[in-house]
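Below you will find the structure I want to go over with you.
Apart from one protein chain that is not included, each protein chain of the complex appears where it belongs.
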Amino acid sequence: MRLALSTWSEIETFLQRSRTIVIPIGSNEQHGPIGLLGTDWMCPQIIAEYAQESADILVAPTFNIGMAQHHLGFPGTITLRPSTFIAAIEDWVRSLVAHGFEKIYFLNGHGGNIASIEAAFSQLYADASFARQPAGFALKLTNWWDLEGVGALANQQFPTGHGIHATPSEIAVTQWAYPDAIKSAAYSPQIANSGPIREAHDFRSRFPDGRMGSDPGQASPEKGRELVLLAAQGLIKELQAFSRETTPLSHLGSSTNNC
Amino acid sequence: MRLALSTWSEIETFLQRSRTIVIPIGSNEQHGPIGLLGTDWMCPQIIAEYAQESADILVAPTFNIGMAQHHLGFPGTITLRPSTFIAAIEDWVRSLVAHGFEKIYFLNGHGGNIASIEAAFSQLYADASFARQPAGFALKLTNWWDLEGVGALANQQFPTGHGIHATPSEIAVTQWAYPDAIKSAAYSPQIANSGPIREAHDFRSRFPDGRMGSDPGQASPEKGRELVLLAAQGLIKELQAFSRETTPLSHLGSSTNNC
Amino acid sequence: MRLALSTWSEIETFLQRSRTIVIPIGSNEQHGPIGLLGTDWMCPQIIAEYAQESADILVAPTFNIGMAQHHLGFPGTITLRPSTFIAAIEDWVRSLVAHGFEKIYFLNGHGGNIASIEAAFSQLYADASFARQPAGFALKLTNWWDLEGVGALANQQFPTGHGIHATPSEIAVTQWAYPDAIKSAAYSPQIANSGPIREAHDFRSRFPDGRMGSDPGQASPEKGRELVLLAAQGLIKELQAFSRETTPLSHLGSSTNNC
Amino acid sequence: MRLALSTWSEIETFLQRSRTIVIPIGSNEQHGPIGLLGTDWMCPQIIAEYAQESADILVAPTFNIGMAQHHLGFPGTITLRPSTFIAAIEDWVRSLVAHGFEKIYFLNGHGGNIASIEAAFSQLYADASFARQPAGFALKLTNWWDLEGVGALANQQFPTGHGIHATPSEIAVTQWAYPDAIKSAAYSPQIANSGPIREAHDFRSRFPDGRMGSDPGQASPEKGRELVLLAAQGLIKELQAFSRETTPLSHLGSSTNNC
Amino acid sequence: MRLALSTWSEIETFLQRSRTIVIPIGSNEQHGPIGLLGTDWMCPQIIAEYAQESADILVAPTFNIGMAQHHLGFPGTITLRPSTFIAAIEDWVRSLVAHGFEKIYFLNGHGGNIASIEAAFSQLYADASFARQPAGFALKLTNWWDLEGVGALANQQFPTGHGIHATPSEIAVTQWAYPDAIKSAAYSPQIANSGPIREAHDFRSRFPDGRMGSDPGQASPEKGRELVLLAAQGLIKELQAFSRETTPLSHLGSSTNNC
Partner (left out) sequence: MRLALSTWSEIETFLQRSRTIVIPIGSNEQHGPIGLLGTDWMCPQIIAEYAQESADILVAPTFNIGMAQHHLGFPGTITLRPSTFIAAIEDWVRSLVAHGFEKIYFLNGHGGNIASIEAAFSQLYADASFARQPAGFALKLTNWWDLEGVGALANQQFPTGHGIHATPSEIAVTQWAYPDAIKSAAYSPQIANSGPIREAHDFRSRFPDGRMGSDPGQASPEKGRELVLLAAQGLIKELQAFSRETTPLSHLGSSTNNC
């Protein structure tokens, strides 16, 4: 079930059977010579939307602009500063909590988002923590490549040259979903070098065509299909487990500040 | 040309022939008994993506969560606070300006966004203004229903019961683009009442099914198609004019603080 | 009744008969060759103070520095950034709400303030909306030139060359109130040109003497007096209607998240 | 010369003979049984406007809402949080610096403002300090009761019961300027008690009628006149000295980070 | 008792006998030719840690980076902007209040911190003040040189050349605590000059070796020991008085907004 294609009363009905929602989250940034700028937000969107075709899960609109300051040396990259990113996550979560959602799951497609998402979670929890009250909601972050079995499949598909940015696996996923937007380009070396990530100017100096450790030419739509199917299964399984999770009985009652 | 489906080098090439970009911007919020929660961000996205099929314009990813605090009484609504909204617009614009874009055009689908977008524009211009320097970029906001001829067409299609929220025209646009997501529901009165917009609790009290002044049942995919075609023409025309626009020769040189 | 010239116990007494207050709000910015820098905050102050002489209404101190970044190319302009402006409105409103005021009415004298004031209203309402609770207060913005009959009178007084900045009507109001500060200056063309509003440098290039579409030389103290008298009547009427307004009975009780 | 009653070109001319401006700054807050809510912003405004009648100094509009959170227990008090206050001071100063003002003098009427004004000064200076560059402007804060001779006069006028809030001296100043707004009320004890300043609830508990250590009934318009005349002289003198002040020749050139 | 060297259950036990805590707070900044960069945060830490050896008081970790923008012209200075400083104080206080602390005492070692600490206190109290509720905690700031008898002792030890920055008294305190880090250097003039404090560039121009009005060479470890002993006594006494303090019975009940 896609939230954006639903009416408010359909969501009201959904809330009577589940308090869980999944938010695809990524980034819009350069992905090397043949990867699409939208790769990182399209991958989790593709997986989540595929998953909801066969399971009763609710998929929010995609959080499409993430933390990608280091890619600003390449045209087309759009970024939020971490402070803006954190504020936006806060507002998304508060909106969903206002409706009664209690388990909010972020399916992430961009490594550069992880720190800012986790910082945002802490920012959201902090209000309850200062008040020493239950927050009333639980937040969870999973990268799509960490879903059950997905990493193993990617390693098997791409034993060398997977790398960490503009990887053949993420490009394969978008090739399957957007076959009309498959690109080709000459690039060298075949496998890009690696190194630290700092500001955009330094990044482009180290990684002149935008790749980090990858050989994206190995991607194919068929490999993308395999990844999406497996990831969708993993997502459904994780959402079920997350939905069932409960907090143990509180022992805070014995503390100094409680009455 | 869709930015998210392009590579960074394709954008680099585009920048050699144009410094203009259009950003579809909307909101994800209740749209009455039959309107989709995504209506307001899908409408400008539909129009802009349709327009780029026949013209050499560049469409950014969609800014899909807007300022919709007053709709939080209805499940599925997601909002940014104005302060977050303004910070996000700042980061989008600064990212695009870093690449050399000079004319940044927001095609808006949500009335509730207008004040916060204009405030964001002023926030962005203020840095240059305090420095009394040219900003180096120009920002423009147009609501899709204000594109040339669109309002007149909507009035002709829906002489009564157009209203101002969950209107038949915006619903028609989404029906044309997402025919599998056309909804139906009984509602009364046929034309919803109107009134002031305040906090979410007050809003739901005044507008119990979410409509404001509208009779959305008049929408049809065919009417949506007519609106999209006309709006796309208007958009192309406006972008051309915006691209050609220049700043008159400066007279600031005579001022006290300049040397 | 002027709040600043009252004691706290007089305000405590006032609150027993009314929960409504009017805040004159404007800007301090260039107003062309003969307009005063304080025009936009003095106009609503003049009108509100005149109105309180004949009606039992309460007038707050004037919010005198508004959002005028585009006028910074002209000496004497002082502006708040939208983010500061919004924070300040929040604090004014929270202070008044703490005392029991429930209807807070902003009488505005500056077009450039409108977006930031409305964004501030949404920021203030958002807290209640996230909590799905009544806010406990209502906010209203009216430009003094939109008070009943005022626009018609100005059109009749100045059938040509009224324009949109440094207008003869606003200058007339200040001339009536501050006859010792009436200025004269040669300017040309008689009616200034118009155009988009961007950063200060661009603004001064387009509008070299600060006027936008206006011929301010038509102003006279007598025309100002007519405007003030009519506007004061309109203000009193609007405040009475606003004071009487109530929220319809809530239907939120049927929603998912309420218990 | 009053900035608000001037045109921009008059300010442009003024800047050719002086780069100094004075900003009256205060607070709008309870002042005990007979003091006016506007006392703290009216006093510096009265003094500065009186001073400009006999000296070529420039007086900005009044910063009328200050930091008065502790007075919120009394109706009519309006406060900015320190964070908002600091942001507003930043914007005022940046606006004036944009025009070429180099010496910005705040004439303060409220003790509770002092910490936030000084914090704002540091916030403004910090940008230049991180860059190890000259700021290009100097900021100065003086309380009107610290102007030359004023404290001695007040002690002589009110040898007992001057106190620190709702003092007879500040009330006298407003009585002279607003003779129609002189109030009277019974209060006891004759001299109010003193104590620490914390949140509003605590404040009202300690100081039930709003006074701190004062016996305001000793105020008279004539004493106010004496205070204003002396303070205006002191202000003119301080502004002259501030205008003449220069920074000693820099020795930063020998430091590590400079070239 | 030092909080950092305790377990959480020891603090839980402490809270059953006291709700008071002392936070040493200072700055890390240049202290002239022989003073240590850590002088201002080490002095209150030394005094508080000495005091807790003979009294049942609880000492928090030291807030070691303060507001020192004006010292950035000298290598080794680290500063927070006032806005960051205020946010950090807020978080420290909210953390301690969450555990049940009610009296939070800041023992300060840096004059430049005073404004920002007081602004932070107001920021913290403001939430309660807007709600017209008791805050539930009280905050107190004391500079260590203002503890009972300390100023008199310093005047007696250093009748001339005490000055206001890099003073012999603060250097003596660190000499006693860190005898291995006693420095010597030639400097002239013997007593440094004084003047206003502005941005870092201006500061270094006025005070080329970092001293303000002081002759630090008069410091000795023995004089430092005398100061620490006396200050520790004063601190214990102040903490006892602060712990005993209560708020008078509230009279807010009679106000308009209370029920």
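Labels A, B, C, D and E are assigned to the chains in the order they are written; within every chain, residues are numbered from 1.
Going forward, a contact is a pair of C-beta atoms (placed from the backbone, for glycine too) under 8 Å apart; a residue touches a chain by one contact, two chains touch by 3 or more.
It should be emphasised that the depicted structure is a prediction, and the values quoted were computed from it without experimental measurement.
Counting contacts over the entire complex, the absent chain touches A, B, D, E. Residue in contact with the omitted chain (choice from B:L15, B:M42, B:I197 or B:A231): B:L15. From the options A:S18, A:S129 or A:S243, the residue with contact to the unseen chain in the full assembly is A:S129. Residue B:A98 is the one among B:A98, B:A181 or B:L229 that touches the chain missing from this view. Contact with the chain that does not appear here is found for just one residue of E:I78, E:A131, E:L153 or E:I191, E:I78.
Mapped onto chain A, the footprint of the missing chain covers residues 67, 69-70, 72-73, 75, 79, 81-83, 86, 112, 114-120, 122-123, 125-126, 128-130, 132-135, 138-140, 196, 198-202, 204-206, 208, 247-252, 255-256. Residue-level contact of chain B with the missing chain is found at 12, 15-16, 94-95, 97-100. By the touch rule set out above, chain D reaches the unshown chain at residues 129-132, 255-257.
One rule holds in what follows: only the chains that are shown with their structure count from here on.
As for how the two copies chain D and chain E face one another, over half of their interface residue numbers coincide.
In terms of their C-alpha centroids, the spacing between chain B and chain D amounts to 45 Å. In chain E, 129-130, 132, 255-257 are the positions where the chain touches two or more neighbouring chains simultaneously. Across the assembly, chains come into contact as A-B, A-C, A-E, B-C, B-D, C-D, C-E, D-E.
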